[in-house]
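As you look at this complex, bear in mind that one protein chain is not there, while each of the others sits in place.
Our next item is chain A:
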Amino acid sequence: MTPPTDPFTAFAPALAGPPRLEPTDVSYVLEDTSLGRMLLAVRDDGRVLTTAFAPDAAHEQHWLERVAQRVSPRVLRHPRPTDAVRRALEDFLAGRARQVAVEPDLALLSDFQRLVLTGLAASVGYGRRTTYAALAQHLGRPRAARAVGTALAGNPLCVTLPCHRVLPAAGGVGGYAGGPAAKEALLALEARSAG
């Protein structure tokens, strides 16, 4: 006979699996796109909080914590509510659409990021490119090229708000959250499809 306390610690009932919970304030999914793994988070009203690159667990956690802090801690992994954004992203990446046709929610953006990213989306259309300095100039902050770069680097809505269209004046593609290869692929896609 085993010692009396042993079966307690050995208690291993047949567990059915994690709980099945209905979609709540924020639903997200990790999607393997042609550009890399992305975290797509959607509010309960359907507006999109992130289309962010999440190549590893640390990035995933970073974005989920931001969402929990700024929007609501009720965040659950749920594929169904993200169907629309997944489809829109797929259409864009296949060259069938000229923008990711979703309504973005800017709750995760700082005030300056809102200024920069909405200004960018409004002024630099599909297939066009600009530089950090030119964008800063356009926004009426000619000396803020570096701050503009930082604002773009923290973009939670990559591809949806087209930070990939901004390049360094010195040449090259510059940095990108999804890696330079993803930026090049996006620029090539737009150059090809803008025709």
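Throughout what follows, a residue touches a chain if its C-beta (ideal position, glycine included) is under 8 Å from a C-beta of that chain, and two chains touch if they have at least 3 such contacts; residues count from 1.
Going forward, contacts and distances are computed from a predicted model.
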item: Listed names "DNA-binding protein", "Integral membrane protein", "Sigma-70 family RNA polymerase sigma factor" or "ATP synthase subunit b", matching UniProt entry of the absent chain; value: "Sigma-70 family RNA polymerase sigma factor"
item: Options A:46, A:73, A:95 or A:142, residue touching the unrepresented chain; value: A:73
item: Absent-chain interface as seen on chain A, which is shown; value: 1-2, 4-21, 24, 28, 64-65, 67-69, 72-77
